[in-house]
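Encoded as structure tokens, the structure appears first; notes follow it.
Every protein chain but one is kept in place in this view of the complex.
== chain A ==
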Amino acid sequence: MAQLKVNGKAITVEADEATPLLWVLREQLGLTGTKYGCGIAQCGACTIHIDGAPVRACVYPIGALSGEEEITTIEGLSPDGSHPVQQAWVELDVPQCGYCQPGMIMAVAGLLNSNPNPTDEDIDLEITNICRCGTFSRVRKGVHLAKTKKA
């Protein structure tokens, strides 16, 4: 039994405390926008926010949460898909297959939370998600475009 605050709502889930947050979100809360890609925090497809900072949920046990943290998933990033990163992503047609993109978007949104004006070097350092389709050129453009947009 664990208390969680997800996308602004307090909820109780039944799960072993070793269960990674990813699987609680996907299987118990039905928040399937957050994806499984590797299970070892390598690819970033499962990136969500804890108190606004990007976290890889596939290795984050729910037992490590106190219940006070604000967990945000792609579904809760904005009420209507209008977060600046989402706007930029649509405008530039960033996704290809799209599977890694919720994680990519959460990583970028997390970067902008801590650094509203990232340089290319900041992007290289902070955005380490894998995209096998190879959307990186547009991801980079998208970060710079998102900086100019308002929620």
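Note that a contact is a pair of C-beta atoms (placed from the backbone, for glycine too) under 8 Å apart; a residue touches a chain by one contact, two chains touch by 3 or more; residues count from 1.
Keep this in mind: contacts and distances are computed from a predicted model.
The complex includes a chain that is not drawn, and of the options "Glutamyl-tRNA(Gln) amidotransferase subunit A", "YdbS-like PH domain-containing protein", "Putative isoquinoline 1-oxidoreductase subunit beta" or "Heme exporter protein C" the UniProt name matching it is "Putative isoquinoline 1-oxidoreductase subunit beta". Across the entire complex, the residue among A:45, A:65, A:112 or A:145 in touch with the chain not shown is A:45. Contact with the undisplayed chain is limited, among A:52, A:81 or A:116, to A:81. Residue A:128 is the one among A:3, A:114 or A:128 that touches the chain not shown.
Contact residues of chain A toward the unshown chain are 6-9, 11, 16, 19-20, 23, 26-40, 42-43, 45, 73-76, 81, 86, 89-90, 93-102, 105, 123-125, 127-140.
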